[in-house]
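Please read through the structure below; I'll follow up with questions.
Omission of a single protein chain aside, the complex is shown with its protein chains in their original locations.
Chains here go by letter, A and B, matching the order in which they are written, and residues are numbered from 1 within each.
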Amino acid sequence: MTSAAPPTVPIVAAEMRPSRRGLVPPGRLALRRFLRNPGAAVGAIVLLIVILAVVFGPMISPFDPDVGKILESRKPPSAEHWLGTDAIGRDQLARVMAGGRVSLTIGFIAALLAVSFGTIVGTLSGWFSGVADAIISRIIDILLSVPAVLVIIVFAGILGPSVPMLIIVFASLLWPQSARIARGVVLSLREQEFVQAARVLGSRTLFIVFRHLIPGVLPAVIVAATILVADAVLSEAAVSFLGAGVQPPQASWGNMLNDAKSITVLSSMPWLWLPPGIAIFATVLSTMAVGDGVRDAIDTRRIG
Amino acid sequence: MPAAVLSLNDVTLDLKTSDGYVRILHDVSFEVAPGEIVGVVGESGSGKSMTALTVLQLLPPKARLTAAQIEFDGTDLARMPARGLRGVRGKKIGMVFQDPMTTLDPVMQVGKQIDEAYRIHHPRASRAEARAKTLEMLKLVGVPDAANRAKQYPHQWSGGMRQRAVIAMALVNDPRVIIADEPTTALDATIQAQVLDALTRARDELGVAVVLITHDLGIIAQVASRVVVMYAGRVVEVASTREIFADSRHPYSNALIESRPGAHKRGEPLTAIPGRPPLMSDLPPGCPFAPRCASPFKSERCIAERPALELSDDGRLSACHYRNESQRTSA
Partner (left out) sequence: MLRSLLIRLVSSVGVFLIIAIGLFGLVRLAPGDPADALVPIDAAPGIRDQLVQQAREQLGLDKPLPVQFALWFSSLIRGDLGYSFSTHQPVDQMLADRLGPTVLLMGSALVVGLIIAIPAGVFSAVKRSTAFDGVISSVSVVALAIPSFFLAMLGIYVFAVKLRVLPSAGMHFSGDDSISDLVYHLILPVCVLALAVAASFTRYVRSGMLEQLGLDYIRAIVAKGATPFRALMHALRNSLIPLVTVLALFIPAYLAGAVVVEQIFAWPGMGQMAVNALTVRDYPVITGFGLYVAVLVLVCNLLADILYTVVDPRVRTSR
């Protein structure tokens, strides 16, 4: 179950801002502010480590995450197997990294699709208003309350679990969040004077959209993207844990925790369930920290 | 004048900004006699609203009162602990704020809010007793059909009625003073009369003194008997309404009078006061009004030496070196 904080729409600067060091483009100012925020900086580092481990780890590791040696099974962490082995003798560290690849790939792709689609829909809906906007808003409201985990249980129960299905369902249920944020930004920008001025001057609609709206919408959307990634990773973990997502022997952080939920494993082999759980936690937490950091960094209300 | 019901002495207030503490009020002093309406007038930023908040210690946490003596009912409000202040607020001194829409709790019936004001200070009172008092005050301020109206919510009342409800709420415990901070500013000119009417009725029928904070001299002319003029956090002149309009002894008072739209005949251009009020963090060494002063008496002394608030030879209180000269440049 994932609920983001109450959505806040940051007010964003589209032009150069004065600062103690003279005029600075908003991007660089935001970056500086971001790096000065301890939580965000640490989060970014952790996220970077996770991504690097997950991308390069499986290439470096000498062990196969899917196939194990029975003789090596259930061994606690040692010099040879840094995180021990599981019931079939597979190297746990290799599994955690391979599982991370799967979980993060699903999370990022789903979030990317959702953010792209949602931003476009939200921007257009907010800009053009009218009946279409009303209908889309209503759809957004309803879709926002539909839980991805339950929908996937139903689909997986009828059609069988599949990773593409996971990505599609996540993307379909996550886009409303970014659509709502984008729409909110567009609605507030629309009333601002520089947009009104552009309209009066006769700028073509599409031009207005690109020149004025997108720079305002983009930062808010980046923040939304981090929320969505966190959401998707948590949802994938839950769904795989329940058996409706990534199927063994393919590892995913969620189904690794499923393998470990029996009392025997729980009590005597902590190396089997602590690493994937901590991995999920660390990834989600750092993603959220980065998101908060970006939001605080770009919010012009907090200048100075 | 008879013994003052409320007396401010040397109120000095600092406000914390990103550049450290800035002095917002400098030695503000004036008195309020029982049953009189005193107007406190000045531009935005003159410190008049802050003065109002200081009396009941309703200041924001960034404010620091460095010196003050606020005499009321035999005690010094500036040194009173929170408990005591709660006994004064809403009971002995009532407060009316500027925007009636945001001053009332939007999700509570108007009548209940006024009842609450009564029952806070009369905890053993019955609901009937509180409601009777509420209706009595609502009638006093001129709200029609009070008994039914009281069951409505603030958004169902018009702006003028809401402000009168706020006044009724301030009156419900028979205070001796009401401080009204720009009570008409958020309202249309046509509605202003209703609110001023409510205040004068409070004075006439209940003997309540009113400190009326405003930037509008027209209101002062209508209802106030005395005027305190403030500029840049200081009191620059105190006089009766008649005296100020006929024979003001400070160039700023004069400039305010001159800049009223009604001060000129039709067809004549309006006179605005040139320039802007000074930044409180960047006050000039001499008279704070000197840069904008258009008085014929203005001299080098004005720029170099800050005038104190002193009595003139004929008993007029003014912070101008030329307080003995009438500053009224046109009749």
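To be clear about the criterion, a contact is a pair of C-beta atoms (placed from the backbone, for glycine too) under 8 Å apart; a residue touches a chain by one contact, two chains touch by 3 or more.
On a predicted model such as this, the values are computed, not experimentally measured, just so you know.
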>> Going by the contact rule already stated, which one of B:F30, B:F72 or B:F97 would touch the omitted chain in the full complex?
In response: B:F97
> Which one, A:L83, A:I136 or A:V149, makes contact with the chain that was left out?
Replying inline: A:V149
> Where the complex has a chain not shown, which of B:D76, B:D105, B:E136 or B:E205 is the residue touching it?
Replying inline: B:D105
>> For chain B, which positions touch the chain that isn't shown here?
In response: 56, 58, 86-91, 95, 97, 99, 102-108, 116-117, 120-121, 152-153, 155-156, 166, 169
> Residues of chain A in contact with the chain that isn't shown?
Replying inline: 1-3, 5-6, 8, 141-142, 144-151, 153-160, 230, 234, 237-238, 241-244, 254, 257, 260-261, 263, 266-267, 270, 273, 277, 280-281, 284-285, 288-289
